[in-house]
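Please read through the structure below; I'll follow up with questions.
Note that one protein chain of the assembly has been removed; the remaining protein chains are unaltered in position.
Showing subunit A:
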Amino acid sequence: MQKVRGDLLNISKLKVVFYTYRGIIKALNGVELWMNQGERLGIVGETGCGKSVTALSIMGLIEQPGEIIEGDILFGDKLLTSMKENELINIRGKEISMIFQEPNAALNPVMKVGFQIAESIGKVKNKKIGKEVYAEVRRMLEIAGLDWERTINLYPHELSGGMAQRVMIAMALSSNPKLLIADEPTSALDVTIQAQILELLDELVKKFGNAVILITHNMGVAAEFCDKMAVMYAGNMVEYARTTNIFENPHHHYTRGLLKAVPKIGRTDELQSIPGIVPDLVNPPSGCRFHPRCKHVMDICRKDFPPLVEIKPGHYVACYLYWKEGIKNANS
């Protein structure tokens, strides 16, 4: 076992692969991540960098043709990676809930939304779906800012994206989970609705005290919402720090590149893209997966993967440029 660094979630050396006809996709390459209770963590990175795979690994929902081949996921004192399916069922939806990117597609098209929430509540509280459960459904719909009388008997196709996401939030929070994973919850929504949904999440999470992992490729959303941020690149965690540190003092060159590519009102310098392309994860680059795109590449970067080291208190970077500082910190 690795050292325990957060009191809610500890992921160490997580490796996930997908077996495809094209070859083995090395989707996660030793992800390290940890968080405390009630904390809000943002995971950012480009499409395909492994954000969602990380989330699904936590849920225990990596299925054929994917497989966790190495690493541990410790949730509180429970080792999720060694749990069987029938034990995981009691964690999912109860202690860890999840909301998704396409809210309309995430709801079953042939079931009324009220029933879908009731199903969640019934499962968690181990109750038959009856009057009592439906009273709770109404309460959750109200909490999520919906008029329950109008929505409870609707089918998903009758809801707007924003309403559907509110339903998903009501469903996910109905068990008051310790951890809520929001996988790009606003990416498919209009900008104005995005703001409303984020506001709602913010308000509810404050009220209930749930920890949140917010997965996004939108740096602005992450900055607004999260206490801490983890930057992922091609299946690795490359930088992990408090949100302010990530924005004011990014260290990893990938993080720096990402921030340079964010448009902002009043910004006068040109937007810069990161040269090169996202690597193919069937044949990833050797050593640090970012090395082909890095201006400061050294010999060692091509050979070995840099470990995530603490370069300042609470600021972790996986890059050989800061390797010595990290070692010093670890020793002092």
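Quick note on the criterion: a residue touches a chain if its C-beta (ideal position, glycine included) is under 8 Å from a C-beta of that chain, and two chains touch if they have at least 3 such contacts; residues count from 1.
As a working rule, contacts and distances are computed from a predicted model.
Asker: The complex lacks one chain in this depiction; which UniProt name from "Peptide ABC transporter permease", "Anti-sigma factor antagonist", "FAD-dependent oxidoreductase" or "Glutamyl-tRNA(Gln) amidotransferase subunit A" does that chain carry?
Answerer: "Peptide ABC transporter permease"
Asker: For the chain left off this view, which of A:Gly30, A:Gly93, A:Gly162 or A:Gly235 is in contact with it?
Answerer: Spelled out, the listed residue whose C-beta touches the missing chain is A:Gly93.
Asker: Pick out which of A:Glu119, A:Glu184 or A:Glu239 touches the chain that's been left out of the picture.
Answerer: Counting the whole complex, the residue in contact with the absent chain is A:Glu119.
Asker: May I ask which residue of A:Met171, A:Ala230, A:Leu281 or A:Cys319 touches the chain that does not appear here?
Answerer: A:Met171
Asker: Using the document's definition of touch, tell me which of A:His157, A:Lys206 or A:His296 contacts the absent chain.
Answerer: Of the listed residues, the one touching the omitted chain is A:His157.
Asker: Which is it among A:Ile11, A:Ala27, A:Met59 or A:Ile197 that touches the chain not included here?
Answerer: Here the residue in touch with the unshown chain is A:Met59.
Asker: Which subunit A residues touch the hidden chain?
Answerer: These residues touch the chain not displayed: 59, 61, 85-86, 89-94, 97-98, 100, 102, 105-111, 119-120, 123-124, 155, 157, 168, 171.
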